[in-house]
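The structure that follows is given in the form of structure tokens.
The other protein chains are all here in position, but one chain of the complex has been omitted.
Moving on, here comes chain A:
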Amino acid sequence: MQVQGPLSAWLVKHGIIHRSLGFDYRGIETLQIKPEDWDSIAVILYVYGYNYLRSQCAYDVAPGGLLASVYHLTRIEYGVDQPEEVCIKVFASRRNPRIPSGFWVWKSVDFQERESYDMLGISYDNHPRLKRILMPESWIGWPLRKDYIAPNFS
């Protein structure tokens, strides 16, 4: 039996397409959103109350498979003791990884999306300055992909 979290139930009630990926090890709800819906759903989640984006990271689901972009959101309010949290995953195809940027909703993804672009090659549409941030600008290749071959420095 797939246990549905409260946010998933709310989204279903409002007819928003998503897929519930269950709960992670600490019991935090995880949802999957399609890249083309992420733009509008980000605004919907912000309005719902998730005003603090803790961390954005990206990882390689399987060698040759999809690339995932993960957003951890929290609601910070005055006097709240047990914060609500949710984890959103957006999967992009390996050949053309394009996801709308979350910058215009939560500004804290600025550097983090640049890092995901730098390390995995996911390009974020509408990001104000999507350039490499950790590797030198002229670097070729996406270092954290599982099929990356490190150049020989000897």
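Following the convention adopted for this analysis, a contact is a pair of C-beta atoms (placed from the backbone, for glycine too) under 8 Å apart; a residue touches a chain by one contact, two chains touch by 3 or more; residues count from 1.
Please note the rule applied: contacts and distances are computed from a predicted model.
Participant: When one chain of this assembly is omitted, its UniProt record names it as which of these: "Transmembrane p24 trafficking protein 9", "NADH-quinone oxidoreductase subunit D domain-containing protein", "Sodium/hydrogen exchanger" or "V-type proton ATPase 21 kDa proteolipid subunit c''"?
Facilitator: The chain we cannot see is, by its UniProt record, "NADH-quinone oxidoreductase subunit D domain-containing protein".
Participant: For the chain not shown, which residue from A:Trp106, A:Tyr124 or A:Trp142 touches it across the whole complex?
Facilitator: Residue touching the chain left out of view: A:Trp106.
Participant: Suppose we count only contacts with the excluded chain; which residues of chain A make the list?
Facilitator: Listed in rising order, the touching residues are 24-26, 28, 51-55, 57, 59-60, 70, 72, 76, 78, 81, 83, 87, 106-112, 115, 134.
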